[in-house]
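Showing chain A:
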Amino acid sequence: MKPFIKHCIILLILTGLMACQPEKSSQPKIGIIVPLEHTAMKEIVAGFSETLTNLYHQPVYIKVANAQSDNNLQRAIIQQMRDENYTMIVPIGTGATEMSLAIVHNQPIVSLAAKLSEHDREQRNPCNVALVRDEISSKKIIEFIHAVYPTIKNIALIHSAADKVFPEVNETISIGKQYGITITHIMAATLPELTSSVQSLPRETQAIFILKDSLIVSGISTLAKAASERHIPLITSDQGSVQDGAGFALGVHEKEIGVAGAKLASEILLGKPACALPIAEMKTLTVFINKKALFGETQNEKLISDAAAKFGYKIEFTDSTKKV
Partner candidate 1 sequence: MKNTILSIENVALKIPGVEKNILSEINYQVEENDFIVILGSNGSGKSSLLKLLNHHYQPTSGKILFNSHTIKTLTQNCHESLFTSLTVLENCYLYSSDRKKNPNYFAEYIKKFNPNLELKLNQKVEKLSGGEKQALALALCVLHPPKILLLDEHTSALDPKSAQKLMVLTQEVVAQHKITCLLTTHDLDIALNYGNRILALRNGKILQIIDDKNSNLNQDSLLAACY
Partner candidate 2 sequence: MSNLIFSVMTQSLTFLPLSLAISISYSILRATDMTLDGSFVLGAGVFARLITQGCSPPLAGIIALFSGASCGMMVSLIQRGGKVDPLLAGILAYFILVSANLAVMGKPNINLLSQTTLLSSAFSISELTGWSVVACYSIAICIVTCLAINSRFGLILRGLGDNPALLQRLGKNIETYRLAGFAFTNLLSAASGCLTAQTVGYADIGMGFGMTLTGIGAIILGQQILRFFIKKSAPRIVFEFTACLIGVFIYFLAINGLLRLDINPVYLKMVLGMILILFLRTAVNPNLSRNVT
């Protein structure tokens, strides 16, 4: 028989097998949709899985599906979870959440780290979504930076073209003005652009600041090197980037996002409707400090610790040898 026909038959058999797959056991199935590969995503997933196991004392099947920044793949994943009647769908990020909301109507959704409002939730009919938001107010960040460095007047804010970041950039710039800080924003849509952006930073830049921005965080070593050469601080908004070489950050533990999500998920598994649950906001802020990086940037760690104490933030020392 021609090989091609043989392969067609094999594929048809496989397709039949797919269709005839026996139902998995009756334990609840939870699908976590990770839009791209990133350390922060892993920590969110770890926080979610561990906490849910502790809170919901029955076996739960958790599937983590990575869409690898491919919209077609992400859609196929969500459709699969919908068609296989997953008990709950947990998308991470705004894009994954929006796509899940468009495709899934009957299963509850617990959205993690997405920029969705109460209004968006109320528009849903039936309302089937619970939210964990992770935005930190720009005011708190700028306030903190100003407290650490009262004399700073020029900050370069480097960001990508990601959806979450844009409104935060504008907000940060206007808050900066209130504190007498000129924030120059530089957009780098790709990593190569990041390298050239960093090389052409304005001369008067006194600090480099980045938001919670996956693309820019993945190029943190480039930024750290630039900060070290100019002897200026590199300030970020997440723990992972401090581990990777930034001086310090005011942020939340990524794991806490997962923990908050798991709390919502366990309530839903116990029968509460998703819409009845309040939106979880990340309130506990932590100052992550990398002493080695600060030393390279010729910065004083005490200034940061004093400011953190003033605002009542926890302090956590991380360095590049210690990964969560």
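What we mean here is this: contacts are C-beta pairs under 8 Å (C-beta built on N, C-alpha and C of every residue); 3 or more make two chains touch, one makes a residue touch a chain; residues count from 1.
Selection rule: all candidates are chains of the complex that A comes from, given by their letters.
Source: prediction; values computed, not measured.
Asks: Given the complex, what touches chain A, 1 or 2?
Replies: Looking at every copy, the candidate touching chain A is 2.
Asks: Which chain A residues qualify as touching candidate 2 in the complex?
Replies: That would be residues 2-4, 6-7, 11, 14-21, 37, 65-73, 75-77, 79-80, 83-84, 94-95, 98-99, 101-103, 105, 116, 119-120, 123-124, 161-167, 189 of chain A.
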